[in-house]
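Let me begin by handing over the structure; questions about it come next.
A single protein chain has been omitted; all remaining protein chains appear in their positions.
Order as written gives the chain letters A and B; numbering starts at 1 within each chain.
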Amino acid sequence: MAYVSVKGGEKAITHAHQWLAEDRRGDPGVHELEVAQVREQLSLAVDRVMSEGSCYDRDLAALAVKQARGDLPEAIFLLRAYRTTLPRFGASLPVETEAMAVRRRVSAAFKDIPGGQVLGPTFDYTHRLLDFALAAEGGAPPEPAPQAEEPQAYPMPNIASVFRHEDLLEHDVRTDEAPEPYDLTRQPMKFPADRDQRLQALARGDEGFLLSLAYSSQRGWGSTHPLCGEIRMGEVAVEYVPDELGFAIEIGEVTLTECTMLSGFAGSAERPPQYTRGYGLTFGHCERKAMSMAIVDRALRHREVGEQADAPVQDEEFVLYHSDNVEASGFVQHLKLPHYVDFQADLQLIRRLRKEHFERRAALKEAAE
Amino acid sequence: MNAIPGRIAPAPLLSVEGLTKWYGHVLGCRDVAFDLRPGEVLGIVGESGSGKTTLLNCISGKLTPTAGEVRFDTRRFGLTDIYGLSEPDRRRMQREEWGFVHQNPRDGLRMRVSGGANVAEPLMNLGARHYGQMRQSTIDWLDRVELDTRRIDDKPRNFSGGMQQRIQVARNLIHGPRLVFMDEPTGGLDVSVQARLLDLLRELVRDLGLAVIIVTHDMAVARLMADRLMVMKGGEVVETGLTDQVLDDPQHPYTQLLVSSVLQI
Partner (left out) sequence: MSTPVPALANAPERYYNYAYLDEQTKRMIRRSILKALAIPGYQVPFGSREMPVPYGWGTGGIQLTAAIIGPDDVYKCIDQGADDTTNAVSIRRFFANVADVATTEDTGEATIIQTRHRIPEKPLKQGQVLVYQVPQPEPLRGLEARETETRAMHAYEEYGLQYVSLYENISAYGRIAATAGYPVMVEERYLMSPSPIPKFDNPKMAQNEAVMLFGAGREKRIYAVPPFTRVRSLDFEDYPFETQTWEETCALCGAEDSYLDEVILDDAGDKMFVCSDSHHCAERRAAGHVGPMAGHALDQDAALKEPAE
């Protein structure tokens, strides 16, 4: 009966959750997935969950992926809901990506750049043929990849270094007394948004949404003619200055993907013609996301460089308000909750309007006859 | 209600002084000064890029000038620099005492709302809360701008360009403003439609005793509508005077060129 299904109550909830657990486990004849397996072998899923979940913890992210049955936005939500309850001890120092232990580093701007191109573990240039050898499980682990002949440059200079002596690229702004960056997990959106707020929103933003926006921009909806200055991925140290010590200590290491997109800028009254940058940064290895983020970041900087803004990707309110998949998913799916009080009100109105419609029609007909 | 020479001029409704607007290092307009009396129609003419729109936007409070003052004889505060008013006060004054007819009706109408509601909105903005009375005055105004009143509930997109412009005119006059700004109000229309709309505008302005500042690059429009003309070139006013004087006996070489080029067409 309809009445019972909407007023399901306690029992229905408990039973539904039992069923969910059963489905999550799947066929008990198949080995249970271990969190460690997710962490090691579905590592890009783990990376995405950490990135958009704003929480760097491979084990928790793997657990979330397992618990969410592989539904990544659901896993991101789980990790976020956990993160928000954690106490805060303070903020780390900004990480130095130039000091990254690089596993991958490519630039599309120059054939050779200081530090060289490092292809690293990438899907690029693989042929996307299903590998049936992987289906035959239990084989020996793959041979380790051979070592490079020469040791890598360290620190690995970033793309800005190429331009440094010519001033062709806008500078990093580094101030010692930088104000605390905006924190969207503690403050609501504010408009117009500064770049720190925008970058945080983009870093937490849904990969699919940012990918589509970046793509739309490339196709001419607010194009910034981006050029991939550099992508790098690898490990960086995280440093923190405890109040008791007063100097920085290393508290751990994180894997990051960083992307710098270059866009030409014709100059204005105040600024000379120069390359400007779009910036993308993610936890783990999320290259597609980092590139999309960099393109969208640059598109949103139209005010600074006096570009006309008429494409969706340039609309700060549109982009920032709709990029968070935890917000979006919750609100879209809240339509599943009962709405029968408002629906009843609506039904009443539409019945009344229908009645009036037929009365009018009948009156017209009578008049005609 | 033309300004009649020889009589003592009434106090100005609007008084502009030293009005200058720079866009970075591009000049919009420079050092413009004039007075406008109640009921007077001032035409701003000049070639494309001469600064007409810039000047109009600065005067009408849409664009903050780099320097200069725009004083308006407000009902609440008397003659006041509009940029000295608080933003709520300025917006209220604009709602109550001004109208603005855009060149493109899309900029001046709510395209998702019926023509009738577009016309009635200024009344609601000023606190009218009687549907029937608003409906009636909307119908009266649609009639005045020669629109079929049976189409009151149609959306603007279902009207032709000329009809949309009439809706915009009605929307900007219904609340009884004292000063109306018009930026190329007939600019986007073809010649025959233009002529009818101009006639209508002229009658309305005369009947209502409205003060108007109208921007146009069309000398015919200027002659028909304006009591007085201001000729702009490169952001500056190069000549000003009674319309007939300026057009029949232009002093500045640029005005002469402007007038003769019209005559040649």
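In this section, a contact is a pair of C-beta atoms (placed from the backbone, for glycine too) under 8 Å apart; a residue touches a chain by one contact, two chains touch by 3 or more.
Just so it is clear, the model here is predicted, and its values are computed rather than measured.
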Full-complex contact with the absent chain, from A:Gly29, A:Gly90, A:Pro144 or A:Pro188: A:Pro188
Candidates A:Arg174, A:His334 or A:Lys365 - the one touching the absent chain: A:His334
Positions on chain B where the hidden chain makes contact: 87-88, 91-92, 95, 110, 113-114, 116-117, 120-122, 124-125, 129-132, 134-135, 152-153
Where the missing chain touches chain A, by residue: 1-4, 6-10, 12-13, 17, 77, 80-81, 83-85, 87, 185-192, 317, 321, 326-327, 329-334, 337-342, 344-349, 353, 356
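Basically, only the chains that are shown with their structure count from here on.
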Euclidean distance of C-alpha centroids - chain A vs chain B, Å: 49
In the complex with chain B, residue positions of chain A that touch it: 268-270
Residues of chain B touching chain A in the complex: 24-25
